[in-house]
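Okay, here's the structure, questions in a sec.
The complex is shown incomplete by one protein chain, all other protein chains being positioned as in the whole.
Naming follows writing order (A, B, C, D and E), and every chain is counted from residue 1.
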Amino acid sequence: MLKKIVLTGAAGRLGSILRAPLAAMCDDLLCTDIVEDIADLPANASYARADIADYESVAALMEGVEMVVHFGAHVDEGPFEQLLGPNFVGSYNVWESAWKAGARRIVYASSIHAVGMHKRQDFIGLDAPHAPDTFYGLAKCFTEDLGKMYWSKRGLESVHLRILSCDTVQNARMLGTWLSDGDLLRLVARAIDTPTTGFSIVYGVSDNDRCPVDNAKASHLGYRPQDNAEIYAAQILATEGAGDPTDRAQMHHGGPFAAVPLGQGGATAAAKGND
Amino acid sequence: MLKKIVLTGAAGRLGSILRAPLAAMCDDLLCTDIVEDIADLPANASYARADIADYESVAALMEGVEMVVHFGAHVDEGPFEQLLGPNFVGSYNVWESAWKAGARRIVYASSIHAVGMHKRQDFIGLDAPHAPDTFYGLAKCFTEDLGKMYWSKRGLESVHLRILSCDTVQNARMLGTWLSDGDLLRLVARAIDTPTTGFSIVYGVSDNDRCPVDNAKASHLGYRPQDNAEIYAAQILATEGAGDPTDRAQMHHGGPFAAVPLGQGGATAAAKGND
Amino acid sequence: MLKKIVLTGAAGRLGSILRAPLAAMCDDLLCTDIVEDIADLPANASYARADIADYESVAALMEGVEMVVHFGAHVDEGPFEQLLGPNFVGSYNVWESAWKAGARRIVYASSIHAVGMHKRQDFIGLDAPHAPDTFYGLAKCFTEDLGKMYWSKRGLESVHLRILSCDTVQNARMLGTWLSDGDLLRLVARAIDTPTTGFSIVYGVSDNDRCPVDNAKASHLGYRPQDNAEIYAAQILATEGAGDPTDRAQMHHGGPFAAVPLGQGGATAAAKGND
Amino acid sequence: MLKKIVLTGAAGRLGSILRAPLAAMCDDLLCTDIVEDIADLPANASYARADIADYESVAALMEGVEMVVHFGAHVDEGPFEQLLGPNFVGSYNVWESAWKAGARRIVYASSIHAVGMHKRQDFIGLDAPHAPDTFYGLAKCFTEDLGKMYWSKRGLESVHLRILSCDTVQNARMLGTWLSDGDLLRLVARAIDTPTTGFSIVYGVSDNDRCPVDNAKASHLGYRPQDNAEIYAAQILATEGAGDPTDRAQMHHGGPFAAVPLGQGGATAAAKGND
Amino acid sequence: MLKKIVLTGAAGRLGSILRAPLAAMCDDLLCTDIVEDIADLPANASYARADIADYESVAALMEGVEMVVHFGAHVDEGPFEQLLGPNFVGSYNVWESAWKAGARRIVYASSIHAVGMHKRQDFIGLDAPHAPDTFYGLAKCFTEDLGKMYWSKRGLESVHLRILSCDTVQNARMLGTWLSDGDLLRLVARAIDTPTTGFSIVYGVSDNDRCPVDNAKASHLGYRPQDNAEIYAAQILATEGAGDPTDRAQMHHGGPFAAVPLGQGGATAAAKGND
Partner (left out) sequence: MLKKIVLTGAAGRLGSILRAPLAAMCDDLLCTDIVEDIADLPANASYARADIADYESVAALMEGVEMVVHFGAHVDEGPFEQLLGPNFVGSYNVWESAWKAGARRIVYASSIHAVGMHKRQDFIGLDAPHAPDTFYGLAKCFTEDLGKMYWSKRGLESVHLRILSCDTVQNARMLGTWLSDGDLLRLVARAIDTPTTGFSIVYGVSDNDRCPVDNAKASHLGYRPQDNAEIYAAQILATEGAGDPTDRAQMHHGGPFAAVPLGQGGATAAAKGND
C-alpha cells in the first residue's frame, strides 16, 4: 500500500478511468488537472487544480508523494508554442518537483507518436530510435529522455507507457493499436507494483492479433494484456476495404499523426476515424 | 469483398484447399493450372488452362484482377532447365502481367527452401538472408527479390508465404514444420484482408511447440496459427528414435532438401518421410 | 526408449525429482552422488556412489551410457578451491568419460548465474555474453564453453539448462525467476527426446508473467512451460513492498548472487529469501 | 557557391573560427549572436544582433537563406530555466523560421553530451540511443529529434555535428575526444558541400588513436579528420597518471558532464581540466 | 601460378583491362565473349567466341579450368526477356559447367544494383539484404544466391565483386562510388590469390572519402584500395551544386538505376552523367 499518489490529468478520459483503481492502491490520492473541480472522487482522494506549466503550482502538490502518475498534457497535435507549456515544461516541472519531494517513481503517459514515423511494417521494439511524427510526439521524446536522465543521474525511477490507441475500435488501424480500458489498468498496475523499474518504457497496447509493436524488452514489468481487438475485425474490415499504400497514415506507426501537417490540431480525432 | 481473384496452381494439393475459401472472398474466382480441367469448382469460380511459363497465356487471365494468389509451380527439386519455365519465368509472367492489369497485390507460395541451408538450431526470423538449398529454393529467392522490386519501384504489393511443411505430420522434423490446412487458410486470409501489406514475408507454419522459425517481423499481418503438431509427438518420437547429428537433413531448416543433390527430384517426397 | 541414462547429483533436491521420470525413459537408470545411498529408487534404477571430482570414479559409471543427466555439483557459492573439484574438474570428468564411452548427449544443470551480472531490466536472450556473478557462476560458464567445444570438435551433443530459481516462490524476484517442478520435468524431457540438439542452451524458467529472460533461440527444443508464478504475486508483493534500486541484488539477473562477496557461501539460501 | 548563409553563435569560440571559411563559401554571410557587435567580419559578411530565444528576432534574419549554421546556445550546463530559451526554444525558432524562409539545410552544433551517459568503453556509433548527461545534453537530444522530424515531415535537411571536445588538449580524456580547429573546418565544409544529406548525425572528433566513437554511419558525408591528439599523449599521461575507475567522469563519454549535478554550471570548464 | 583461367566478357571495358594481368597469373588464359574476335591478346591467351546463354557453348570452354572470371553479361537495364539469357541463364551455365569441369572458384562481376534500393545514407555492409533496383540488379541477386548454393551444396567457391562505378569520375555520386582501374586490378588479384574464399562478397570501390558502403565483412580477402575520388571533388562539386533530396537517384545506392523505369535501357549511361 502506497502512502500518496499524485495523478495529473485526472479529469481527462484516461485519468477518469484511473482514479478509482489508483485510490485503491494508496492511502491518499491527490488528483490534479486544469479544470475547476472533479465531481465523483473516491473517498480517499482529493482534488487540487493546478497548471502543470507552472512550476510552483505543481511543486505545491508533491509534499510526501511516493509515486506520480503523470497523464496531464495537451492531448493533440498543435503549434509548438501551444504545447511548450503543458507538454514540455510541464514534464520538467513534474520530474523536478517530484524529485525534490523525494518521490520514488513517475508513471508517464507517453505515446506511439514518439516513434510514429517508423514504417508500420517494421515491427518496432522498445529500442527503436525516436522518430516523432508531430510536436505532440516530440514532447514525448523529450520527456522520455528527461526521465532517462533523472534515473541515470539522480536515481529517480520512471515508467513510460507508450500508448497506441485508447478508445473504442473504430478503424482498421486500431485492430492493431487498440489498448482496452482493462489492459490500461493492468498496465498501470504493473508500472506501480513492480518493486524496481529503473527507467523503463513499455508499449500500451492490448493482445491484438495485429499488434505492430514488440514489448519483449519490458518483460521485467510482467505486463500481459488480455483483450484482443480481433473481435471487431470482420465488421471493421467489411466496411473499410482496401488500404492505400501511398497514404502516409496507412504506412506509418503514427497513423494520421504521420500525415497531419506539423502543428495542426485534429490529429487525435483523425486517428479515431472521425474525419 | 474483392472483385476478382486469380488463383494459379488451382489443381494442386494446396490450390484445391484454397478454391472454396477464396471464392467466398470475391465476386469472381478465376482458377488456372496446367491440367485440362477441374471438376468441383465453386459457383462463382471458372477455370482457364494456362502454362505460367508462357507470358501471353498468363496475361490473358489478368483483366480486371484485383488480387493474384500464385501457387502454381513445379513442386519439387529438379534440373534447372526444368524449373526455369514454371518457377522462374512463371513468377516474372505473373508479376508483370498482374502489374499491367492494375492488380493490387500478389499472394505467393514461397517456401522454407529459400532459406533451407540455415542451421536448424538457428531460430531464423524473416530477415535471415537467403540460403537456398535447391534450384527449387533458388526460384523462391528469385521471386521474393522480384516481388520486393515491384513493390519498391512500382508499388505493387505482395505477400510471400514461406511454407514449411504442408501435409500430415509424418516425421520428427514435421513436429516443428507442420502447417495445418486450417492454419494455411488463416494465413491466406490475412494475406488478403490486411488493408496494406507492402512487400511482406511470413512463415507458413502452425503454432507448433517445436516451431523453428520466427514470425515476429510479420506481426502487422496478424497471422495467429491455432494448431500444434505436438499432439502427434509421442507417437512419432516413439517410432523415430535418436537423430543423427552428422546428417545434413537433420541439421538444416531445409530438411531432406538440404541433403538432396542439386537438381535431383524426389526431395518433396523425402521431406514427408516416404523414402 | 533409451538404453542407459546416468544421473549425477541424484540425491539432491532436483535429482530426487528427476529419478522417477528419468527411469521411465530408459531401460537402466544409473544414479550417482556423493552420499552413501539413496533409499527410494525406481525399479529399473541402481545407485553407485562416486566423487565427480575423481575421473576414474566417474568413468567407471559410463559403460554403455547413451545419455548423461549431469546435476551433480556444489550448489552454492564458495571459495574457488572448494568448487574446483566438483564444479570445474567434475564437468570435465563427465564430458571426457561420457565421450570415451560413446554417449550421445549430456543434459547439464547450468544456471542463470553464468549471466548473473547482466542488468535485470535487460531482457537477455541465450546469446547474452557470459557475465558470471560468483565462482559458482564461473563454473557454469566453464562448463558451457566445454560443452560447446566437445560438440564442435567431437560431435558430442549437450543441452545446458540455465535454471533460474528452483523452489517455492518466496520473494518478488522469484515471481519472475520461478521454475516449477512440473516445468522442470517438461524441460528435461524435451532436452532428452529432441532427436538432435547439437550444443543447445535454454533457460529453465516457468511461463511467469514477469519472466526476465528470452528462450526464443531454443525454440527447436520445443520447451513450453505451463506454470506461472503470478498466482503468488498479490501475497508476495503485499509483504515485500518497494524495492531499492541501489541494491545490486535487486538490479541484476543473479539476484543475491550478484551482491554476495566472491567465494562466500550462503548465496543460495539468500536467493530464496531465508536471510 | 551558396547565396546566403546565416551563422548563429557567430561571436563564440567556434563561431569565430567559422566566420572566414563560411564567408568564402557564399555570397552573403549573415552573422548573429547575442553580443552587441563583432569587430573583424569578412568583407561579404554582416552582423545582426538577435536573441535566438525570440522567434521574431530569429525570423527576421532568414530571408533568402539557403543554409543555416546554428552554433548559438548557452554553452555549459545550467538550470533548465536558463537553457529553456536559448537551447530548446532557440532550436525550434531556427528550424521553423528557416523552413518558412525556404532554407535547404541546417548545420547544427550538437554534442557528445546527447549520449554522454554511455560507458566510455562502449565504442558508440551514431545509432547509440540518446543518453543525455545534463540539461545541456538534453537540449541536444531535443534538437536532434526536432531536426529528424522536420526532415521526415517537411523535407528540411539537417546535419548534426556531435562535437566531443573543441579546445587544446589538456587532459587524458581529450586524447580521445579532441576535435582540432582544422578538423572542425573540414567537418563543417562536408556538412555543407555534400549534395544531399537528409537528416544526418556525425561525431565531431579528430583522427585520434584513442577516439571512443564510431562515425561509420556518416560515411556518406565523407568526413575524414587529419589531426591526432596522440602527439600530446606522452606529456599528458606523464602528468595525469592512473585514472580512478570508480569516477563517473572517467567512465562515461560525457566526462565531467556525467559527474556534475544536474543544472549546475562549470561543467564545460571542468571538461577542459581547469577544475 | 594457375593452370587455366577462363575470362568471360573479355571484350568488354572491364574485360579488356583484365586480360593482361590475368594472363600473367596463369599458364593459359582462355578469353571469351560474344564478339567475333579480340585483337590484342597476351601471348599465353587465346580467344573463343561463345554465347553464355547457351550451355553447350559455355561448357566447351571449361576443360581443365581452375578459375573462371565471369564478367560477361548485358551491362545495362533492359526488358527481362532480354536479360534472361545472358544475365540469368548465363550465370547458371557458367556455374554448372565450371563445377562439372572441376573448377575451384568463380570470380563474378556482381554490382551495387543488387542492393541499389537501399537509402544512400544507410552505410550498408555486405550483409545488407538484397534490394534490386532493376532487372539488371535482380540478375545479380540471382547469381549471388546461386553462388552461395553451389558453395554450400557442392563446395564450389566464388567471390562476388559488387562493383559500384567503373569509369572516370563524372558526377557527385561517383565521388563516393568510383572504382579506379588500379583498384579493380587489386580487387581481382585478391579474389584470385586468397588461398580459400568459400562464398564471399566484396564491394568494388576505391578508398573514396565519400564511400557509402562497408567492406568490413570481406576483410579476409585483404582488399585495400589505394585510390580516392576526392581529388576530383572540388571541380565536380563546383559544377553540380545542390542535390535534390526528393530525387530517387540522389537518395539511393543505385543512383540512376533506382530512378529508371524497370526494363528501360540507358541507366548505365545515366549513371555516368551523360543524360
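Just so we're on the same page, contacts are C-beta pairs under 8 Å (C-beta built on N, C-alpha and C of every residue); 3 or more make two chains touch, one makes a residue touch a chain.
What you are looking at is a predicted structure, and each value in this text was computed from that prediction instead of being measured.
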* Structure fact -> Considering the complete assembly, the absent chain touches shown chains C, D, E
* Omitted-chain contact residue, chosen from E:Arg49, E:Arg104 or E:Lys119 -> E:Arg104
* Structure fact -> Cross-chain touch to the chain not pictured, restricted to D:Arg120, D:Lys148 or D:Lys217, is D:Arg120
* Structure fact -> Contact with the hidden chain, among C:Phe142, C:Trp178 or C:Tyr232, goes to C:Phe142
* Structure fact -> Absent-chain interface residues of chain E come out as 1, 104, 155, 157, 193-198, 200, 216-224
* Structure fact -> Had the left-out chain been drawn, it would touch chain D at residues 119-123, 172, 175-176, 208-212, 214, 230, 233, 237-238, 240-247, 250-251
* To do: Against the chain that's been left off, what residues of chain C make contact? List them.
  => 80, 84, 88-89, 92, 96, 117, 127, 129-134, 137-138, 141-142, 145-146, 148-150, 152-154, 261-262
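FYI, only the chains that are shown with their structure count from here on.
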* Structure fact -> In contact with chain A as well as chain E, sorted by label, we have B, D
* To do: Have a look at where chain B meets chain C and say same if over half of the interface residue numbers show up on both copies, different if under half do.
  => different
* Please identify which chain has its centre, taken as the mean of its CA atoms, farthest from the centre of chain A. => E
* Asked: In angstrom, rounded to a whole number, how far apart do the mean CA points of chain A and chain B lie?
  -> 41
* Asked: Residues of chain B touching 2+ other chains?
  -> none
* Asked: How would one label the connectivity among the chains shown: line, ring, star, complete, or other?
  -> other
* Structure fact -> So the touching chain pairs work out to A-B, A-C, A-D, B-C, B-E, D-E
